[in-house]
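Below is one structure, written out as structure tokens; the observations come after it.
Shown here: the complex without one of its protein chains, the others still in place.
Showing subunit A:
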């Protein structure tokens, strides 16, 4: 069978599976819609969290980014996993004990203020929308390359699928589809990685293959060879990178703290039964994520080696089929500057003739390595699973923010259970349509902003939540002040140094403390902490009953189920 037929088959089967699960796990109450009824097992929640977390960016883009960034790519590996340690130790158990439906719920109640709640809703919406648009785009890219449909049609098909199970099943439907999606995506990621690792080094475990010698009888270590080739072509050594230490430090921290502060991740820990389960499920989630995250850097190394071997100084006319296929998508371009018909892939911009988009490294990897058709098709199904699962999780946060935090808690407190459920479904539908619109007409800033969603989460939520748990006397004035200043500072820095909304984008040398916009979340977070603590000193203590809530969430027993008020 051809790649095409395999792809239709595998994507068709997985989509049918997701829809089947959605019908089986329809939500009947708001509690099921927001937190899957609160009785999800730690393992199922771990798998769902992992799928929720691993987006199109993790599956499709990350290994490619690392392949071209080398050591600098470590920021994503450490940043997107280390955050789970913070989440497990500092947030998840306490938020589970607190036992509400959403993150703004916690902020609103802990800081006894609807203003705090509104600020939190605003932050949650900004973070989630920027993130979800990127997912829809990912769905479109996979569809257009593997199923030969127009990118817009791809986005619309993706929208319909997500709409179906997110609107029907809410958190319950999403959780169980995500369990299935985790299995699909991890299988799809590991199979080609194992094949290629075995092919190149004779060791089937990619994590070890990466540090082994090449299979060509030379006895050279793969990494040494890659370092050698990189220098030869004028690039920095693969294991070295070009970013400054302070910037790597800041970006890693911002991504970690941002991960811990992302509402769609936090909310997953409301779905388990006990505090104990929340801790365990964070551990399982990270374990399941680590399988992909420790394989990805190996894939990067294999892919980069294979790419250089295949194209560098070879005749353009002799390029394999995949090269032409990807040229058609515009994600790979060859510009024969010196008209010699040979591909020069070098660091020098004036002489380099090949540009390769980060995104195709994972998608094209099986083709580059000549793997069987079904493996190539599997990667397409995996990429879709990764994008859809994350999109669904984000849509739920958006719909819960609107129906629960805004309508129920602020504007119409006497809304009926049924009314709220319909409001949640309506909000999810509107959110899918908006996300789809941004997927089809991506404003230039979406791609840039997705990476910054973490900075925004770090700058806004993380300090407010941590202080809310670990500092009993933290009051609303401080928390609100911190969040507002933190997120404004981050937005300002983004607008100035990344989006160019405030005149021309200044040169790198003008970055504050030498920190890039991606890493600035760290600075904004620290400012948030300082502002919050300073304001706290000069304003009244929180009321006695709030301090009691804090005492109470520190003790794990008696969590009960996530409840409405």
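In this text, contacts are C-beta pairs under 8 Å (C-beta built on N, C-alpha and C of every residue); 3 or more make two chains touch, one makes a residue touch a chain; residues count from 1.
By our rule, contacts and distances are computed from a predicted model.
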Name per UniProt, for the chain absent here [options: "Putative solute:sodium symporter small subunit", "Iron complex outermembrane receptor protein", "Class F sortase" or "Sugar ABC transporter permease"]: "Putative solute:sodium symporter small subunit"
Touching the absent chain when the full complex is considered, from A:23, A:318, A:534 or A:555: A:555
Selected residue (touches chain absent from view) among A:90, A:126, A:233 or A:319: A:90
Option from A:55, A:130, A:213 or A:536 whose C-beta touches the chain left out: A:213
Touching the absent chain when the full complex is considered, from A:43, A:147, A:183 or A:223: A:223
Touching residues (missing chain, whole complex) on subunit A: 66, 71, 73-74, 77-78, 81-82, 84-86, 88-90, 93, 207, 210-213, 221-224, 239, 245, 248-249, 252-253, 256, 274, 276, 279-280, 282-283, 286-287, 290, 293-294, 297, 470, 551, 554-558
